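Okay, here's the structure, questions in a sec.
Here the complex is missing one protein chain, while the rest keep their positions.
Per-chain numbering from 1; labels A, B, C, D and E assigned in written order.
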Amino acid sequence: MFSITVRDHVMVAHSFRGEVFGPAQRLHGATFVVDARFKRTDLDPDNIVVDIGLATEELRSVLGALNYRNLDEVPEFAGINTSTEFLAKHIADRLVERVHAGRLGEGAKGLSGVEVSLHESHVAWASYERAL
Amino acid sequence: MFSITVRDHVMVAHSFRGEVFGPAQRLHGATFVVDARFKRTDLDPDNIVVDIGLATEELRSVLGALNYRNLDEVPEFAGINTSTEFLAKHIADRLVERVHAGRLGEGAKGLSGVEVSLHESHVAWASYERAL
Amino acid sequence: MFSITVRDHVMVAHSFRGEVFGPAQRLHGATFVVDARFKRTDLDPDNIVVDIGLATEELRSVLGALNYRNLDEVPEFAGINTSTEFLAKHIADRLVERVHAGRLGEGAKGLSGVEVSLHESHVAWASYERAL
Amino acid sequence: MFSITVRDHVMVAHSFRGEVFGPAQRLHGATFVVDARFKRTDLDPDNIVVDIGLATEELRSVLGALNYRNLDEVPEFAGINTSTEFLAKHIADRLVERVHAGRLGEGAKGLSGVEVSLHESHVAWASYERAL
Amino acid sequence: MFSITVRDHVMVAHSFRGEVFGPAQRLHGATFVVDARFKRTDLDPDNIVVDIGLATEELRSVLGALNYRNLDEVPEFAGINTSTEFLAKHIADRLVERVHAGRLGEGAKGLSGVEVSLHESHVAWASYERAL
Partner (left out) sequence: MFSITVRDHVMVAHSFRGEVFGPAQRLHGATFVVDARFKRTDLDPDNIVVDIGLATEELRSVLGALNYRNLDEVPEFAGINTSTEFLAKHIADRLVERVHAGRLGEGAKGLSGVEVSLHESHVAWASYERAL
């Protein structure tokens, strides 16, 4: 099994609902350092997993829709706790849509899975992994 | 598959028995930077894997039993090589016991696995992964 | 010259005023991983720069006043761009006050300087350095 | 499942063929920080995955054949795009050969898999994982 | 004293002349992870050291002239050992020229110094620091 991973980041505000979140129920924010990992069984004819330039661009584009925003005001997330775990899935799902739409190149159709990890600090991170 | 990981550290002395350990047969020590990863298939009703506050507290508590100790003198480890790999399993098993005892919250009963990684330096680390 | 540094983090929301900030004029957020460095010419009688336990506690306490907050609503920061640079100075100044108040121990009175660095992502950080 | 990982690095020149590589079609270079991970189900009688000293030596030896070289001129790689992904597999395969040859010790025969990751920068890395 | 630092990277091939370089006399390559630090005594009216967006762009532009190149064939470096130390100075000097040319904004004229660090691996880095 092969993989390549590219890293970018996003800076957002949000708040949580539920006692489990304690002080994080207040409006606060986070920098998420985001790692997007693309997996496949065999390399493509160019000897790569996926075009790393396109992977970087598409990750940046997906994050661009979230960057410098208050997630509490994004209609798509109304009534949703935008936890680190949830955002990892949100970003992974958007990347998979783009793979299927051909935006990571024809070769990307050979990908078998995507994993997205969000580092919210030097002591905590979350990830979500799915098949393509 | 979702996961969240929390990080803490522990500083211990110990020695090893067996020629394979070379100079590490002498009493020496290590800082282990410890990553505890909790996995589950679906998020709980709060949209999280586990209460990250409780996960952090329980990891700290498990490490507290080892911190600033000479592991050669801990009765539980008598006659055992407390290798980085072994300690990864020891910590993972203690965390799983606490999950079963309800100390990570009711939601934690939906966890499917735990992985513990111990970084002993910038060039070496070990991990142990188990089902819950 | 000796120094010791301790690390913690804080998660806040805020917005900026001024065209130079581009999209960061919107309400967004950040995790700041904060390094507080304490300097002195000679070690104290215990052979240390400062009690690392107290340094860690006081940094945590200073950050606690900011953590999980929207800085736009903190009265002390009204009308102020709470840039990473500005926050580095704010935190350094609070730490120096605590040194002078004796909260880092008697030995801390021999400190000569403090430097605070805030990492806002894996590709950007800021710092502020001052004499004691 | 247990694992240990050791880290080293290698500095090489190379070029790529194929439009997908854009400016990387020119002769350029990279530092690859290389993580070699060894996996096994149960620990050996010494309570370890593999002799970490031998693992470090063999990784260094495998990288030594590549270090400070222009991969375009290495006969073994003639006509091959020496992508990060490809090199991860190359290094993993060489390590597995050495395990089978007994160079990581008798205990290493209980290993179940090897994963090699190559970090080409702070924002991109690749890996290859295989059974033993 | 305030500072902000931005990070980017560059991938080059080169070789060295001189016995001190040992095997690095052969054509090889490196990824340099580059940190550009900008210093000033007081913050500007926007409460910042320099426009971090412009700083990032100009660093990228300076590195763009080197990226994916064989430095042995860059006329400007003919007969020069393009050591990590030398490249740190080269990049710092180009950034200072751009500050003086106004490309980092009018506010950047208040900068007092620049420091550039190049990480060539996880175990070695170099830096160069100069006044503006």
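Methods note: contacts are C-beta pairs under 8 Å (C-beta built on N, C-alpha and C of every residue); 3 or more make two chains touch, one makes a residue touch a chain.
Predicted model, so just to flag it, every value in this text is computed and none were measured.
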Options E:G18, E:G64 or E:G102, residue touching the unrepresented chain: E:G18
Residues in subunit C touching the chain absent from view: 1-8, 43, 46-49, 51-53, 56, 105, 107
On subunit E, residues whose C-beta touches the chain left out of the figure: 16, 18, 20-22, 80-86, 88-89, 122-130
Interface with the unshown chain - residue positions in subunit B: 7, 9, 11-14, 23-24, 26-33, 67-70, 120-123
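The rule we apply is simple: only the chains that are shown with their structure count from here on.
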Proportion of interface numbers common to subunit D and subunit E (over half same, under half different): same
For subunit B paired with subunit C, centre-to-centre distance based on mean C-alpha positions, whole Å: 30
Between subunit B and subunit E, centroid-to-centroid distance (C-alpha), Å: 41
In subunit C, residues with contacts to at least two other chains: 122-123
